[in-house]
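Take a look at this one; I'll ask things after.
For this depiction, one protein chain was excluded, whereas all remaining protein chains were kept in their positions.
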Amino acid sequence: MHITAEHVITFIEQVAATIKAQRDYLTQLDSAIGDADHGVNLDRGFTTVLTKLPGVADKDVGTILKTVGTTLVSTVGGASGPLYGTAFLRAGMAMGDRFELGTADVIAALEAALEGVQSRGKSARGEKTMIDSIGPGIDALKEANAAGEDFISALRKGVDACEAGMRATRPMLATKGRASYLGDRSVGHQDPGATSAFLMAQAMLGVVEQL
Amino acid sequence: MHITAEHVITFIEQVAATIKAQRDYLTQLDSAIGDADHGVNLDRGFTTVLTKLPGVADKDVGTILKTVGTTLVSTVGGASGPLYGTAFLRAGMAMGDRFELGTADVIAALEAALEGVQSRGKSARGEKTMIDSIGPGIDALKEANAAGEDFISALRKGVDACEAGMRATRPMLATKGRASYLGDRSVGHQDPGATSAFLMAQAMLGVVEQL
Amino acid sequence: MKKLINAPEHVVRDALAGMANAHPDLITVHYDPDIIVRADGPVQGKVGIISGGGSGHEPMHGGFVGKGMLDAACPGAIFTSPVPDQMLAATKAVDGGKGVLHIVKNYTGDVMNFEMAAELAAAEGIEIATVITNDDVAVKDSTWTAGRRGVGVTVLLEKIVGAAADTGADLAEVTRIAKKVNAQGRSMGAALTSCTIPHVGKPSFELPDDEIEIGVGIHGEPGRRRIKMVSAAEITALLTEPILEDLPFSSGDSVLAFVNGLGGTPLIELYVVYNELTKILRDRGIRVSRTLIGNYITSLDMAGCSITLLKLDDELTTLWDAPVHTPALRWGV
Partner (left out) sequence: MKKLINAPEHVVRDALAGMANAHPDLITVHYDPDIIVRADGPVQGKVGIISGGGSGHEPMHGGFVGKGMLDAACPGAIFTSPVPDQMLAATKAVDGGKGVLHIVKNYTGDVMNFEMAAELAAAEGIEIATVITNDDVAVKDSTWTAGRRGVGVTVLLEKIVGAAADTGADLAEVTRIAKKVNAQGRSMGAALTSCTIPHVGKPSFELPDDEIEIGVGIHGEPGRRRIKMVSAAEITALLTEPILEDLPFSSGDSVLAFVNGLGGTPLIELYVVYNELTKILRDRGIRVSRTLIGNYITSLDMAGCSITLLKLDDELTTLWDAPVHTPALRWGV
């Protein structure tokens, strides 16, 4: 299985399309425990990202991902802008000038992204954030991969774990991000960032399934 | 038929009670074509008047009515304060130091009141104001009296004419007072001041009927 | 109805006490009759300037008492003209021996109550002049009706006339300037929602979720017509065009542009409206040389705005720029 720079571009396009389609849903989740802008924020960012993709169509994966990252940093704002921006930037830095990625590369890129989110957000698992979806997703992907499963089925397990992680944010008490201001009242609501992270993972799986 | 100063006091008390009871109704009428304060304004005024009555309990009719007038001027505000205030003041001035009133006195007092309203308000009949209730009321009272009817039945005709005048304000286009700002949209609503004037006339009849 | 009040019948007094506590350096509040007077008044040898009207339009008028503006204000009950006792007390409190100007918004109640007060003050030997503001172009003017309402121009007039009095001008001169401001200013407002009067407890009029009132007054009176909700650009045009045509304002004129919030509309929206206003004025060749944007003559919690344009010349500009120090307007000091 080889993922090319072109596939990465398709993945980004799919993410942009999903975010646009789920914009109001994400914003609605954010209105329950945040400030009702998560969908709008990401949609603003990925809409701009789409305009930048033609300029990197023939570039390496690292350049593509770093362009996505800097564009998100410069257009999203809020908490999710620096976090997803840093995630894509770090993934891009990890990929360097590769034009094709193998399974190990994808895992390395995702680990770099997660590390970026954690260090930028000074956050860890269990705080009711996007990390609670990304973290378990990467774990499951790695575990399946280590058990010798092929990439698609390993990625499916990863995405399932992402989804489970997203749902697991519902009973959590938020201690990071805007939802933390609610204290106990944050309990019972699904985290918007964990949801957008799951949507991105789903988009990745969609692209890989078309390979 | 003789109306004593004591009866006048009872009349004022009845007016105060009626206005309190109809406060919200008057205010509601005023919210359609005015600023939703007519009932509250008059209630504030007559509530204060009640506190002044003991001080004039043994005084002549002129003093009583003038006290009512100055109290209304000093407590009601809005358009109805100076208008009703002037009405009672002028009626009081017309009655001088009488302790008992005959039919002619009552008519003279009412005419003085009406004249006071008209000169203070620079208004005439047909402008959708309290004058459209007071004016026809006095006319009918005078006519019946001239035709030799006794005071009670003449007063009943007067009050009926007041009521008819009040209803006749509904189709009118307001040209004076706050309702005039509405232009055509003032049509179809009953004037609050014409309504409070009718309520006062009714209170007068109630007292006379007890004589 | 949810309001930050203790009881409908206490709201005016409580707010007066709050003002007195907040601005002891600028104003003093007297009760029975209720008036707000300049802390350092009366100023001897200066024409006294008073105004008043129903409460619910804050900061007008009490917030404009101080140096360079009003010497006293008479707050009535919510949306109800004050009583003559208040204007008489205020007149006496500010009389510095050069006479007193009464600034009256053109509402039947205000006019009559001020008139009675002026008669009483004159009887006590105080020279009184009265100027009536009637700048609201939403109301058709005519001699056989109550005429136009006084709205936004009142704020500008109080500032300018206060400055005129500070120059030492006599009552006739101050009155001339007051009349000039009223003559050169026009206003119109639109409401997105009704207001809720505390003692009524429900909105003064019902406005569906997609409709607005054009030509609304400042007392929760319904406007002249109701239209479907439109953009800020269209609302601004609906308010500005009647204003421009009425004076008329014409190319080359210099104006003070005043975008006023009615109490429930946030500042960000007022700036959006102001931006649309500048486009319209630019197209007509009218120059904005001074601006005022904010909540100055309000209608309790009503959402919406009013626009006032005042044609400026050197005299009015200089007076507008003169120092003012009141709870709600302050510059140059």
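Note that the chains take the letters A, B and C in the order they are written out, and that residue 1 is the start of every chain.
Criterion: contacts are C-beta pairs under 8 Å (C-beta built on N, C-alpha and C of every residue); 3 or more make two chains touch, one makes a residue touch a chain.
Remember, it's a predicted structure, so these values are computed and weren't measured experimentally.
S.K.: Can you list the shown chains that the hidden chain touches?
M.R.: In the entire complex, chains touched by the missing one are A, C.
S.K.: Which of A:D35, A:E100, A:E143 or A:D160 touches the chain that is not shown?
M.R.: A:D35
S.K.: For the chain left out of this view, which of C:S254, C:T278 or C:T318 touches it?
M.R.: C:T278
S.K.: One chain isn't shown here. Among A:R98, A:K142 or A:R178, which residue touches it?
M.R.: Spelled out, the listed residue whose C-beta touches the missing chain is A:R178.
S.K.: If the missing chain were put back, which residues of subunit A would it touch?
M.R.: Considering the whole complex, subunit A reaches the absent chain at 27, 31, 33-37, 40-41, 44, 73-83, 120-121, 175-178, 180-183, 185.
S.K.: Tell me, which residues in subunit C touch the chain that this view leaves out?
M.R.: That gives, for subunit C, the contact residues 1-7, 11-12, 14-19, 21-23, 55-56, 58-59, 63, 192-193, 209-210, 212, 229, 231-233, 235, 263-276, 278, 288, 291, 293, 295, 298, 300-301, 303-305, 330-333.
Throughout what follows, only the chains that are shown with their structure count from here on.
S.K.: Edges wherever two chains touch, nodes for the chains themselves; is that graph a line, a ring, a star, complete, or other here?
M.R.: Contact map by chain: other.
S.K.: Approximately how many whole Å separate the CA-defined centres of subunit B and subunit C?
M.R.: 32
S.K.: Cα centroid separation between subunit A and subunit B, in whole Å?
M.R.: Going by mean C-alpha positions, subunit A sits 76 Å from subunit B.
S.K.: Using the average of all C-alpha atoms in each chain as its centre, how far is it in Å between subunit A and subunit C?
M.R.: Each chain's C-alpha centroid was found; their separation is 55 Å.
S.K.: Residues of subunit A that touch two or more other chains: which are they?
M.R.: Residue numbers touching two or more other chains: none in subunit A.
S.K.: Enumerate the residues of subunit C that touch no fewer than two other chains.
M.R.: If we look for residues of subunit C contacting two or more partner chains, we find none.
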